[in-house]
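Missing here: one protein chain of the complex. Every other protein chain is in place.
All chains are identified by letter, namely A and B, in their written order; residue positions are counted from 1 within each chain.
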Amino acid sequence: MSQMPASNAVQTIDVSLGPQHPSTHGVFRMNVTLDGETVTRLQPVFGYLHRNHEKIAETNSWLAAMPYTDRLDYICPLTNNWAYALAVEKLAGLEVAERAEFLRVITAELTRLQNHTAFLGFILGDMGAWGTALMYAFREREKILDLFESLTGARMMCNYMRFGGCRCDTPPGWIEAASALVDRFPAFLDEMEALLTGNEILLARLQGVAPLTAERAIQGGMSGPVLRASGVDYDIRKVDAYGIYSRFQFRVPRGEVGDCYDRFMLRLLEARESVSILKQALATIPDGPVVHPKAKQRGLRPPAGEAYGRIEGPKGELGFYLISTGTDRPYRYRVRPPSLINLTLLEELCLGTKIADVMVILGSIDIVLGEVDR
Amino acid sequence: MNDLAEAIRQAIPGAEVERIENPGPSGQHSLLLGLPTARAVAEFLRDNQGWDFCSNVSGVDWPARKVKETVVRKELVDGVEKEIQEPVEREVPGYLEAVYHLYSIPKKSGPLVVRMRTANRTEAVSVPSLTPVWKSAEFQEREAFDLFGIRFDGHPDLRRILMWDEFEDFPMRKDYVAPDDCEYEPTPHDAVLALVKARQEVA
Partner (left out) sequence: MLDESLKSDLQKRGIFVTSLDEVYNWGRKNSLWPLQFGLACCAIEMIAAAAARFDMARFGAEVFRPSPRQADLMIIAGTVTKKMAPLVVRLFNQMPEPKYVIAMGACAISGGPFKEGYNVLKGIDRYIPVDVAIPGCPPRPEALLEGLIKLQEKIAGQRLLGPERARHADAGDAAEYPVPEYGAHDLEPAFNPDVFHPEPSRRTDA
């Protein structure tokens, strides 16, 4: 019998996952303590992309903060723009032009489509599919980005919304092109579902991983697809009915168990609902100006006061808390980042799982570091 | 909101709750909570009144500022009592503020805005942490500590979150001076305009 070591205690390993890591959606770091392959402790570390958006917004005018909102959740710039425009319109009591409301809904739902498409590509890359699904996803995403480019002038970083409306009207033929894309999109979703949802590797890696109960999700401040996957019927488009969402018929899918598979499938179902909203909006968009005649852009001085405005972004509840003291620049400009708050329960979800599951759980929460760190 | 304040005062004896008016058009008024009973009030709001979703926690910095007010006082002028308006300047001491936006998922209502203020900006910068009541406040209170310097008593893990641990300043405060490390200063806009105008006048 060989000599037994003096201490038989199990040694744990401390691993730093990130910030340079193929699957961490940006510069995100997790200090993980492992017992073999099981996670016993997980501490998220961020701030590696803290770009001082809130401080910069305090030194520039209200309109000048709009291009910076593009760079928050950089996969969904148009919904960020809308959230900020909504908050300023609440703060200043501005009204929005009718055609602009339709354009906002159309661009927001197109953004949701391309975000959920990119999510498909990223989570499959996290699981080890090494970019195959990413190629399919980005092929479709490029078609939507072409629409954005012809409408706003930029593929990403559109800077399209203004207070009381949008920056410019659609070029001729844009509505027809968008309708054609929306008609073809369900075929792409069918293709991805046929390839993915019955796939046994996907089922083995996603089903039963990190279930999240509804009570815990609400306590932890989860919002967006993660909250709805845990069974909570809460979609800000229905609850707040901001913009003109109350005019469109759409369902809010809900999950049962709240595991990674529910979060994954919920986004596919949400994409189908977005297609339905888009069809309705594109069919009924009226003519008219795209900015409300009474709204002021450059010299805007909202009256003193504060406002909190929020929208249902593709990643969750994106809110802006603005305090004005009557001057031409914000006194306090706070972004309520859904990605940061969805990470509150990350440690709880990952405890007891294997290290390979950590990446899948992080991927299913769908964060983007521009929003976490601002 | 006055009903809510009354309900809080009845449920928690000694609770300090004050309604703060929001002058702008958004109509989102807030409740200012006194620090000793803030945690109890928060639990009452969550368990009894259904505000189960803490959506947003922000820090705000209010430096000391001078406020001009008009004070009306009565004085005898030529035997007749008259009201004289006198402008008075007083200094409002600075404080740091933590603002919470709460929503109710079952009732689908909100936001309920709740505030807590510190005594001053220098040494009395503690407020009770509401993380034990709503876990979603955990990272956001850490961020308010990191960027403003508000200490949250009772927070399970209060340390810097966005800046590195060795950093010593509180960058979002109004009196923070960033290190001067730009190697190229962009031309001030007026200087460019002046040059262009001068050239146009000559031409």
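The definition used in the following text is that a contact is a pair of C-beta atoms (placed from the backbone, for glycine too) under 8 Å apart; a residue touches a chain by one contact, two chains touch by 3 or more.
What you see is a predicted model; the values in this text were computed from it and never measured.
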| item | value |
| --- | --- |
| Contacting the left-out chain in the complete assembly, out of A:Arg41, A:Arg155 or A:Lys279 | A:Arg155 |
| Missing-partner contacts on chain B, residue numbers | 162-169, 171, 176, 178-179, 181-185 |
| Those residues of chain A which, in the complete complex, touch the missing chain | 19-22, 26-27, 47-53, 55-56, 59, 67-68, 71, 74-75, 131, 134-135, 138-139, 141-142, 155-157, 369-370, 373 |
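By definition in this document, only the chains that are shown with their structure count from here on.
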| item | value |
| --- | --- |
| Separation of chain A from chain B, taking each centre as the mean of its C-alpha atoms, in whole Å | 27 |
| Residues of chain B defined as touching chain A within the complex | 22-26, 28, 52-56, 58, 60-61, 99, 101, 105, 108, 111, 113, 134-140, 160-164, 171-172 |
| Chain A residues touching chain B - in the complex, by the definition given at the top | 46-47, 50, 52, 54-55, 90-93, 218-223, 232, 234, 239, 302-308, 310, 317, 319, 321, 323-324, 332, 334, 336, 340-341, 343-345, 373 |
